[in-house]
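Structure record follows, encoded as structure tokens.
One protein chain is absent from this view; the other protein chains keep their places.
Presenting chain A:
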Amino acid sequence: MNSGYAVPAVALVVVATVLVGAFGLRISRTTSDFYVASRTVGPRLNAAAISGEYLSAASFLGIAGLVLVQGPDMLWYPVGYTAGYLVLLLFVAAPLRRSGAYTLPDFAEARLASQAVRRLAGAFVVGVGWLYLLPQLQGAGLTLTVLTGAPGMLGAVIVAVVVVATVAAGGMRSITFVQAFQYWLKLTALLVPALFLVLAWQGDGAPTHAFEEPPAFRHQRSVRFDSTLDLMLDRPLTVTVSGTVDGRPLEGTRLALPAGVHRIERGTRLTFAEGSTVPAADRGGQAGMSTSLAAGREERPLYATYGLILATFLGTMGLPHVVVRFYTSPHGVAARRTTVAVLVLVGAFYLLPPVYGALGRLYAPELTLTGDADAAVLLLPERLIGGLGGELLGALVAGGAFAAFLSTASGLTMAVAGVLTQDVLPARGVPHFRLGTVLAMAVPLAASVLVGGLPVADAVGLAFAVSASSFCPLLVLGIWWRRLTPPGAAAGMLVGGGSAFVAVTATMAGFPGTGGPPHALLAWPALWSVPLGFLTMVLVSLATPGRVPAGTAAVLARFHLPEELRTEELRPEARA
């Protein structure tokens, strides 16, 4: 892809982010504009900020890639990512705000008055944050590789350096404005090219055949394989080969491959004829960016789908960077209004990635073979529209993708660094916050180098699973059940979140291979780990009735009563 416009676009996004973050709308005012200067953040602005922080690389690139490879089944991802806010709205938003907690460990301490539970919650915040940062960095690496052909790690390193530099220097001061700006930037970056793409698709006669059936090549297309892989053919296929297939070196020969598995060596170029079906690729243990964990879904689709639904519905409330934004709402009711606005904004955004995925199935089906399905969003404008217009739209999408990495990564880094500084590192202070920031980013960066390719949307799904199994029981029971005890909360988080974490780590390490019930159980842990977490928390709490914190009734009253009822004095009447 031509990088003539994309690189300046990415640079522009980075610079704009840093500038808005450092100076954004922090204009000095005299006392005559006092009411303007001290206006609290309204629900809509705060909602845009939450959405901006929330819509990550998984949303921007990953969903389109999954829809491209797996088809309409993957639409559960955007549904789940959005519906998580519905659960948050119903059960958590207002009481969480009224608790006065800024972070999840704060909530644990406010509700259970226990330093031990606070530290445990802090450990899980760090774990979830790191799991969530990992795909952001991988997405950045992929984007830069697609745009410029730079080595895979460069994008990740750039994002890591920019985020650490701005966060550590205290440059994210006006974080609400910068994140709100990022939301609108991301929406524009997907919406405008999508409109042009749909127009181009209409102009092409609006073909729809590939939405239902397996994707097929609409034109003759030649595909180069950068890594060795096994092709699985359901039926015989005729291709033109230059390279090595099944150990036979060939040069520009037409070859009829029978049904079955064929090994394509690295560097081979296959030319597919018009109308031929795109074969399925089997990468064995070496997962590429696009071999979704969802590959295991084909055996147990129902189980995997429910696992996904549970993880995304219940995991959103435990995302550390989302929770801290609710503190900005002035009161519980505003927190609810904010969540409703987030539902609208996020819902609107998620209409777009499936469009890219569906068009990708039509116009770029070979991405399923080369392991770059996550790049579909980036490649489509050039592929479908071409020329200067296509390049400019591609640059816009690239800028939006970088906005996604930067906003989510900086929000997560701030949350993780905050917990590391407050609860893990020995003393407080600015130097320690800087150390915490570096540590918060260094671990996922190292992990992304070591672990390598895991599909972006799947990796985020795993972070959701851990969050759903540890923080969802803590928040829901903490807010709605007065018999929760500190030992119960600690045990529930350890058993639920811990088992999900172990399952996630095993999956990331490639154990126990692909396919089969054990793999499905480990790749989609939420379905058993969330009930396990709830059950442990309830049972251990019931077993330790003497440990219910002393002020529980008062604390729950504060969570649930509207703020007005706490003041016995009348508010000032409206001024004439």
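One rule holds for everything that comes next: contacts are C-beta pairs under 8 Å (C-beta built on N, C-alpha and C of every residue); 3 or more make two chains touch, one makes a residue touch a chain; residues count from 1.
Keep in mind that, in the parts below, contacts and distances are computed from a predicted model.
Engineer: For the chain that's not shown, choose its UniProt protein name out of "Nicotinate dehydrogenase large molybdopterin subunit", "Phosphonate transport system ATP-binding protein", "Sensor histidine kinase" or "Cobalt ECF transporter T component CbiQ".
Structural biologist: From the listed options "Nicotinate dehydrogenase large molybdopterin subunit", "Phosphonate transport system ATP-binding protein", "Sensor histidine kinase" or "Cobalt ECF transporter T component CbiQ", the omitted chain resolves to "Sensor histidine kinase".
Engineer: Just to verify: which one of A:Val18, A:Ile50, A:Val92 or A:Ala110 makes contact with the chain not shown?
Structural biologist: Looking across A:Val18, A:Ile50, A:Val92 or A:Ala110, the contact with the absent chain belongs to A:Ala110.
Engineer: Consider the whole complex, including the chain that is not shown, and state which of A:Thr40, A:Thr208 or A:Thr253 touches that chain.
Structural biologist: Final answer for the missing-chain contact: A:Thr40.
Engineer: Out of A:Gly152, A:Pro330, A:Gly347 or A:Pro531, which touches the unshown chain?
Structural biologist: Residue touching the chain left out of view: A:Pro330.
Engineer: Would you mind spotting which of A:Leu90, A:Ala259, A:Ala509 or A:Ala543 touches the chain that isn't drawn?
Structural biologist: Residue touching the absent chain, from the options given: A:Ala509.
Engineer: Tell me where the left-out chain touches chain A, residue by residue.
Structural biologist: Residue positions of chain A that touch the missing chain: 26-31, 33-35, 37-41, 100-103, 106, 109-110, 113, 123, 127, 170, 173-176, 285-287, 327-331, 414, 417-418, 421-422, 428, 433, 443, 446-447, 450-452, 502, 505-506, 508-511, 546, 550, 558, 562-564, 566-569, 571-572, 575-576.
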